[in-house]
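The complex appears here without one of its protein chains, the remainder shown in place.
Right, chain A next:
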Amino acid sequence: MSEPARRLPSRTGLSSGSDRVFQSLILILASVIVLVFVVSLYLLGKDSWPALQRFGTEFLTTRTWNPVNGTFGAAAMIIGTLVTSFVALIISVPLAIASALFVAEYAPRWLANPVGYLIELLAAIPSVVYGLWALFVIAPVLARWQITFFNPEYPERLALYTRCAAIWATDQTTLQCFFVPSSGAGRGLALAIIILTVMILPYTASVARDVIRLVPADQREAMYALGATKWEVISRAILPYARAGIMGGVILALGRALGETLAVAMVIGDSQDIIKSLWGNASTMASVIANQFGDAQETLHRSSVITLGFILFFVSVAVNLLARVLIQRLTPQGVK
């Protein structure tokens, strides 16, 4: 695509004064971008300070989040953020790659463009609309499944639930109990994962589509000439070549998942306890900020919530740098 813009021939002398004024003006305006970053870092750091000073690294490792007696540890929502994001990622990545393959390799042109566009529109739906849909459409379906579990015709299930409730009460869980429904509300960890899966799909899909299209045609044709099937070409000539770029798209989606706020806040049930069941209430760092910041009157509470934002800030910077490196490493020249 575009070559790196060549430097214009230097024209010393003629109206260099006005050029310098214009360049300075542009530079000053462009520097506001850096200023926004620095001010964000400063403000988040300053407002996090009371909590960081009080709890130190224990903020990350303890899991009592108690505004009443003023102890704050973020372990539960850090785990909630990681679990929702990674599980959503694991479900969404194969789907995203498959849809990218469909658009780039299978669909005829008249179908590829609209489907590609529809997938991009998925990224344009606001978080709050996803939350609304999840709340009104998917939550009732999940609630029905959960209620079916508690059907009195199956007393052994109730016995299982009772056993698990005892285990949960001791802040533990077992693999079996993790999948036992803990409420009939529909809301909770599972719904948050489902909605996150849908929300991050388009990010991986569009990056994957772009890098798959960049795979040189020779590579495909050589394999077809050897008599390979379409799937063999995809799995041996296309996907290995596009791997790093696709990973970049995956990391980009991870970044979105970690910071996704309102849809998750609306459906996850907002419990600051450690996750005990797939069906139970939980929280993520972003959902706690959305749900609690407005009510946080105490300095320490407010500062603790801002610290969550500070952590998210760092994590998303790191994740985006990683995605950038990966996408650049694959992409030969051109599309970034």
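The working rule: a residue touches a chain if its C-beta (ideal position, glycine included) is under 8 Å from a C-beta of that chain, and two chains touch if they have at least 3 such contacts; residues count from 1.
We take it that contacts and distances are computed from a predicted model.
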The complex's invisible chain, by UniProt name, from "LLM class flavin-dependent oxidoreductase", "cytochrome-c oxidase", "Phosphate transport system permease protein PstA" or "F420-non-reducing hydrogenase large subunit": "Phosphate transport system permease protein PstA"
Specify the residue from the set A:Ile90, A:Leu121 or A:Ala159 that touches the hidden chain. A:Leu121
Which of A:Ala74, A:Leu262 or A:Leu326 touches the chain that is not shown? A:Leu262
Contact with the hidden chain, among A:Ile90, A:Ala159 or A:Val317, goes to A:Val317
Contact with the hidden chain only, please: which chain A residues? 2, 4-9, 11, 14-16, 18-19, 21-23, 25-27, 29-34, 36-37, 39-40, 43-44, 46-47, 94-96, 98-99, 101-106, 108-109, 115, 117-122, 124-133, 135-137, 198, 201, 205, 213, 217, 220-221, 224, 227-235, 252, 255, 258-262, 265-266, 286, 289-290, 293-294, 306, 309, 312-313, 316-317, 319-321, 323-324
